[in-house]
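Okay, structure first, notes after.
Omission of a single protein chain aside, the complex is shown with its protein chains in their original locations.
We just call them A and B in the order they show up, numbering each chain from 1.
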Amino acid sequence: MFFLQTVAPTGGVTSNEVFDRYPDLVSSIGTDMGAFLPELVLCLGIVWVIFVDLFSKRQDSRRPGWHALGVLGLSLLTLVLGGFPSAEEAGSLFHGMVVRDGFAVFMKLLLTIGTAICVPMVMSHKDLQGRRMGEFYGLLLGSLLGMYMMASARNLLMFFMGIEFASYTSYLLTGYLKGDRKAAEGGVKYVIYGSVASGIMVYGLSILYGLTGSLDVGAVAQALIVTKASPSLLIITALLCFAGFAYKISAFPLHFWAPDVYEGAPMPFTAFLSVVSKAAGFAILIRFVVAFGAPGADGQALTLASGKVLDLDWPQILAVLAMFTMTIGNLAALWQNNFKRLLAYSSIAHAGYLLMGVAAVVPRIGAEGDPGWQPVLFYLVVYLFMNLGAFYIAQIVAARTGTEELPGFAGLGKRAPVLAVGLFLFMISLIGLPPTGGFTGKWQLLKAAWENGLHTLVLVAVTNTVISVYYYARIIKLMFLDQGDGEGYVLPVGQRTAVVLMVVPILWLGLFMDSTVHLIRSLSFAVIG
Amino acid sequence: MNWEAVVFWAMATLVLVPAFAIVFSRNIVHMAFWLLGTLMGVSGLYLLLGADFLGMTQIFVYIGGINVLLLFGIMLTRSEPVYVRRLAKRPKLAPGLIIGAFTAFTLVSALLGAGWRNVPGEPTETAGILGAFLLSEYILPFEIISVLLLVVLIGAAYIARRGSREGAE
Partner (left out) sequence: MQTQAYLVVATLIFLIGAMGFLIRRNILVLFMSIELMLNGAAMLFVTFSRQLRQMDGHVFVFFIIALAAAEAAVGLSILIAIFRLKHRVNVDELTELKG
């Protein structure tokens, strides 16, 4: 065929030579599988949950939920038994596709716990009763599997695959309520904007590959030090790649999808999106930023993220994005009357606060004994409990009042004091007031940013916190000061326990944060440049 | 001009002209067929670049799968004539075009300025080597994507299935 007379890209190797590069191919896969048990459990769990649903009655829509919880528990168990790898044990699996380090294990634990909290919410959601739910749980577990990949990827291909896996399942889960117009519309908007964001990202990844000749994040970062590419190309590449991450964490300028999708999706899945999906996005962003900010081989040259090569201050660029993200989120939240929409804008604002922490990571990379990403991870833990808690209470209230609008909360303090007090604490924590984890978490973020010279950003963040008091306090006022119609109701024991279980970590992280901080500080981190 | 340049320019035309037509056409069925042209052209460029396996995959999956799927989508969602409104209701065309032209200029000039060199080589079949890579270095993504396709297709089938028996409609 005459076409093939052109240059072949194989570098002249044959397939046998490829296999010869991996003499212990089969045995290494065997050993890697041992460290890959949580993922394997999820893979089998997806199929298992769908099968369980096939053999149960449609009215019995909770049954696959219990099995999904079992799968999550098993995955959690394997994660805990595996433990946090120490700095010596940290390394790569499957020929450098994914890493095994303390950071990844911690993020996976966080993601699994978040998903496990969402499952009971799904089981008690009234719109999701009496349907075939096997596919829902299968997709949810699949989404979690994709996020595991995001938390541990080190190859650009795995970055892309993880993000796409988590995204596709999320599109489908958003539109899962087929008869619901809002859900379908949210699903359409999500799939369109999500696809275009990943398209932009993969274009950026391809330029990175072309510049460096490698798909491994560490190798790419090292190769960029010596690259002769023009600074403008590097900046464009970084921004194109950032599009994919910004979309996952709903940061400016790719935040606009969040309110519509959050409002359209069923409440438990909105909670999942705003917390678990965002945490996975931050995991991948931190992995990327740390790899590209690491000191070069000679200890002098610093790559993309630190800006020494480009004469560009990357912490400042991230800081500007963080400022926009939090300001836009908080200002738009002021006018919202739908609870889900309000929390959507609030979650955009929180993405801004977390991005502030990421901006502060950059100057600290390579510093001994103090990973700069510790405040971000701490805040993600706090955010997980406070946001899921707020959604959980909102779901109970919405089921009672039949509306997700804010007036449904009026007089909640009289009708259901437990819920009202719980929501009060979550709101306090979301504002960032003591004695909650929201305060300690945000204080650490602000401190990290201040110490790394991002003074303007800190001022903007504090101003934003003050603005946010208005809309959170509005809900508190509605609950305790306003008169609502409707009778009081007694909560089932299960729901009461659940609320308490969510409040305890918030207070605990607010009062005794040291053990968690130490745990996060001690996590190992593979792939530093 | 040597034959490679001739084929290249033919393929580039086959790619770019239909691509523009997709963006500015009004008939949605025509658009799907214009897309066919672009995808064929890209496949041809893959062959020209020595990627024989990917060129064929492009034809099988993109044209045989995705493009046909899009045509099904057009047929299934046709409540009106095939003519679609060309632009957004309030198209912000002028700023869009300026930003687009600016992006195009910077991207192309930055890419061209990167100093790529041309590498000679011998013709090879890539299919076997690609397979070797997929089963050695890239075995994990290869397995993960099988799980992805399973989960996503089950989910897609659920969403697209008529939900009347569940009382949803």
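To be clear about the criterion, a contact is a pair of C-beta atoms (placed from the backbone, for glycine too) under 8 Å apart; a residue touches a chain by one contact, two chains touch by 3 or more.
Being a predicted model, the structure only gives us computed values, none of them experimental.
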Given A:F19, A:F51, A:W66 or A:Y209, the one touching the chain that is not displayed: A:Y209
Touching the absent chain when the full complex is considered, from A:A184, A:V421, A:L491 or A:L507: A:A184
For chain B, the residues touching the chain missing from this view: 4-5, 8, 12, 15-16, 19-20, 22-23, 28, 31-32, 35, 38-39, 42, 45-46, 48-51, 53-54, 57-58, 61-62, 65-66, 69-70, 72-74, 76-77, 79, 84-89, 91, 93, 96, 100, 103-104, 107-108, 111-112, 116-119, 121, 126, 129-130, 133-134, 138, 141, 145, 148-149, 152-153, 155-157, 159-160, 162, 169
Hidden partner interface residues of chain A, rising order: 7-13, 156-157, 160-161, 164, 168, 171-172, 175, 178-179, 181-182, 184-189, 191-192, 195-196, 199-200, 202-203, 205-207, 209-210, 213-215, 256, 259-260, 263-264
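Everything that follows uses one rule, which is that only the chains that are shown with their structure count from here on.
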Chain A partner contacts - residues on chain B that touch it in the complex: 3-4, 7, 44, 47-52, 106-107, 109-111, 113-116, 119-126, 128-129, 131-133, 136-141, 144-145, 147-148, 150-152, 154-156, 158-159, 163, 166-169
Complex contact set, residues of chain A against chain B: 1-16, 18-19, 21-22, 25, 29, 43, 46-47, 50, 58, 93-98, 130-132, 135, 138-139, 142, 145-146, 149, 155, 157-158, 161, 164-165, 168-169, 172-173, 175-179, 187, 207, 210-211, 228-230, 232-233, 236
